[in-house]
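Single-structure report; data block below.
With one protein chain withheld, the remaining protein chains of the complex are depicted in position.
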Amino acid sequence: MNFDTLLLGVADGISYAGLLFLVSLGLTLIFGVLGVLNIAHGSLYALGGYVAASLSAFAMRHAFDATPWLFFSLVVAAMLVGLLMGLLLDVLLLRYFQKRDPVIQLLVTFAVFVIFEDVQKLIWGTSPYAAGEIVSRLGTVELFAVTYTVYQIMVIPGIALASYIGLNFFLKKTLWGKQTVALTHHREVAMAMGVNVKKIGALVFVLGAMLGALGGALAVPVSSLTPGMGAEMIVVSFTVVATAGLGQITGALITSLMIGLARSMAVYLLPEVDVAMPYIIMLLVLLLRPNGLFTVAQSRRI
Amino acid sequence: MSQALLRASDVCLAFGGVVAADHIDFELHEGERLAVIGQNGAGKTTFINICTGYLQPTAGRIVFNGQDITGKTPRSIVKLGMGRSFQLPQLFSEHSVQQCLEIAAAARGGRLSWLTSLSDSVDQKEIVETLELIGLRQAGHELAGELPEGHKKLLDVAMALMLHPKLIIMDEPTSGVSSQDKHGLMALVMQALDERKVTSWFVEHDVDIVSRYATRVAAWIDGKIAADGDPQSVLSHPKVREEILGVAAC
Partner (left out) sequence: MKLGVFSVLSVLGLLAIGVAFPWTKTMLIIGLCYGLSALGVAIPARSGQVSFGHAMFACVAAYAVAFLARAFPLMDGVVLIVLATLVGTLFATVLGSFVVRYRGIFFGMLNLAVSMVIVALLGKLYELSGGTDGIRVPRPVFWGLVTERSEFETMLLFMSCGIALMAGWFYQRFTQSATGQALGGLKSNETRLEYLGISAHHILWVGYAWSGFFVSLAGAIFALAQGLVTPDMGAWTRSGELVFIMILGGSSHALGPFVGAAVFQAVKLFASAYMAGVWQMLLGFTLLAVIALAPEGIMGAWQTYRNRSGKGAQP
């Protein structure tokens, strides 16, 4: 195992971490504000991917095949999917079950996930989709005498970071963002002061959904779309969210990097456990800090 | 002078900048009925939480019944003979009144059965007696979560009593109860405690209740005990009158 392979592992890790972060960000945001652990997030990821693939295939066929168009179609696909599905799920389902036990809410999102697994198969079939066109278009870059694709090492992490910064700005500087924070940490006070719970809830859910779908759309050029992709991504995202601490945004960034790197490095160093790395890390962390790495103290109840 | 049932020495606890317990020295003797008064946020419940093991003090020692209980969990402290009721009644809301008492009775026994049903594993006579004592005989099958506030408070106290404690700590036993029911509730509780010779320590805001039922009063101000003694003298102490009772200085 030489230095070059190590660097490749790191590059893979950063790219994977970027996708992981986008999905985990949506997940942790939704949990932090709405208290729901949304398993259907995996479906949003997959849907974002499939729609993006279809849209870019459509664009290519109709001579919109300049790189910016392709890229645009990816992102637009994600936004649309996230917006529509997010609104749909929030209005039709979450509102209806919002007073129930969190475990019940989790099962509701699990049911939705399971339904979408078949919806995907019905619409797009079960054979893998590939749409790597944009990766080759953007070319490669050389660092430390090893070649990486620009897409992997700059585009994905770049968008992930931009989302992080954007979200932080939104939460700290905009009115709606501040209301969201208020609702998360001091729900009753916020409601008493007139924060519109339904509106903010819908906003957050849609935002989270869009991030998840964006992750899926961006994943299209670097992985093939198969029916199980949503399932795999959602479970690993959980480990990120649980390890970082539910609702911790910066924590999710750091943890995504940690787990993404560990997973990718393991492929080269410890292939027997590469798939299990995220879970092993989560187990170790939770053993030492039962509420996640970055969780703050809880307030007194009695 | 009998050995103190509970002695706290130099107990301190701060939450960030807020000093909730400021070098508290405190003693409680068997047979006493101690009322604790003070403004909200003065540290009355925090001190109870420390003595019952829910919070760890940053300094100080607490000895109960001859044993050092500093740093112990509520579970082990309870087993040494300390019972507690809460500001917000802590009941098993999905269980019936009877079942709540049965669980408490089973807990006293130490080992919980795996196959014998709950009702068969406890002394039903005692359950019935306790229900009579707190006047909830007819409400035995009602769900604890659906009881009116006063009954919830009674049940909370009764569950603690089922453990046959030496000391019972009651955090605002009459708060949330209508003024006409307060005295009735307190009378019932105190009668039950007297019959079983249980020392009591209760936090109370109602001065009438305090003067009628307490043998001793301790006043908490800003994490410290500002006055401690018989009800008359504490209730007429100038600082107490000013800061707690809200009577303007003349």
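Letters A and B name the chains as they come in the text, with residue numbers starting at 1 for each one.
Everything below uses one rule, namely that a residue touches a chain if its C-beta (ideal position, glycine included) is under 8 Å from a C-beta of that chain, and two chains touch if they have at least 3 such contacts.
It should be emphasised that the depicted structure is a prediction, and the values quoted were computed from it without experimental measurement.
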{"item": "Omitted-chain contact residue, chosen from A:162, A:189, A:235 or A:296", "value": "A:235"}
{"item": "Residue among B:3, B:58 or B:93 that touches the chain left out of view", "value": "B:93"}
{"item": "For subunit B, residues in touch with the removed chain", "value": "52, 73-75, 78-79, 84, 90-95, 99-100, 102-104, 106-108, 112-118, 121-122, 145, 159-160, 163"}
{"item": "Sites on subunit A contacted by the missing partner chain, in the whole complex", "value": "37, 93, 96-97, 100-104, 106-108, 110-115, 117-119, 121-122, 231, 235, 238-239, 242, 246, 271-273, 275-276, 279-280, 282-283, 286-287, 290-291, 301-302"}
